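Below: one structure, written as structure tokens.
In this view, the complex is presented without one of its protein chains, the others remaining in place.
And now, subunit A:
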Amino acid sequence: MVFSKETQIYRQDVRQQGTFLTPKQREDLVKPYMPKSPPMAAVAQKPMSQPVRSFARNSLHLLVFTIIHAIFSVYIRIRQTYHIVLDRIFAILYYHHRAPELIRQDVKKLSRLPEHLSIILELKGEERGAAGLGALMDEAAEISAWCACVGITTLSVYEKTGILKAYLPNTHRAVTSKLHAYFGRRIPSLQIGAPHIPSLLNGGSSEELDQLASPQGHLSILLLSADDGRSTLVDLTKTLTEMSQRKKISPSDISLDLVHAEITDSVMGEPDLLVLFAPYVKLQGYPPWQVRLTEIFHMQDNSGVGYQVFLRALHSYAKAQMNFGR
């Protein structure tokens, strides 16, 4: 970047705490960058006074806009293709083969792992009903298995509609069978729950399995939906309002710590890493209170759950440094 004379004069002014230039001189400095007239007036007057010129300018802008977007969509297709190819290569290079040892090998070098991993899944093909639900459950189960292999103890699965919550026992069964596929007979103990719904510990599995499983570690899964986002905060407000109306608390008692404690207890704490399996970062109503310092990972142009995405998320998390506002 090359700085114009104006910029240099401006910086001289900044260095002297704004004493180098008079207000008048400063205005002259920015004059060439100002819009010709107030934007409101421009809309009202321009077409009246110079119809031909404004029409020509508009057409020129439209032309440039079309050209830019044509070029851009070519660029985006190339980029998408590139990313898909890259994704395929990664998928082949890093395949888990349903072997916990291999997965552990893949993350051995990482300096740190998230304790609480969160993922956003999407229910696809809503009109197809059961097929969409099955696919969703399979994705959730697959990721749970990877987490269990890596040693992540808490996994929260966000899905906007909350359909998994409605099928909690089925989800538990799906995850358990997936864990069996990875670990064989001895699987980690598994707890699946959702806010305000009693959780299932080791589901319908037998007692002896429970005892066998404990040395393999533990995985607790939390199912979230859009109801655990804004609505929770609204519910908290309602409760606080009621208490305040009955003079049980005064509004000044409502502090950040109180809200934080309540939200953490009723839904969950802040996850360390949030992985999106979507091409863009869009939170779709994910609980707002908890994403404060969460590392958000997504892969450009990737759509779909894949082991390579999961692995890259963990790698990028290990590299990320935190500095808490300092």
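Things worth noting here:
One rule holds in what follows: a residue touches a chain if its C-beta (ideal position, glycine included) is under 8 Å from a C-beta of that chain, and two chains touch if they have at least 3 such contacts; residues count from 1.
Here, contacts and distances are computed from a predicted model.
Only one chain is not pictured, and the protein name UniProt records for it, out of "Eukaryotic translation initiation factor 2 subunit 2", "G-patch domain-containing protein", "Large ribosomal subunit protein mL46" or "Alkyl transferase", is "Alkyl transferase".
Of A:H180, A:H260 or A:H315, it is A:H260 that touches the chain left out of the display.
The residue touching the chain not shown here, chosen from A:L62, A:I84 or A:I197, is A:L62.
Residue-wise, the contact with the chain that is not shown comes from A:T241, picked out of A:Q50, A:T241 or A:S266. Those residues of subunit A that touch the chain absent from the view are 1-2, 4-5, 7, 10-11, 14, 17-18, 23, 26-27, 30, 32-35, 37-40, 57, 60-62, 64-65, 68-69, 72-73, 76, 229-231, 233-234, 236-242, 244-245, 251-252, 254-256, 259-260, 280-289, 291-297, 316, 320, 324-326.
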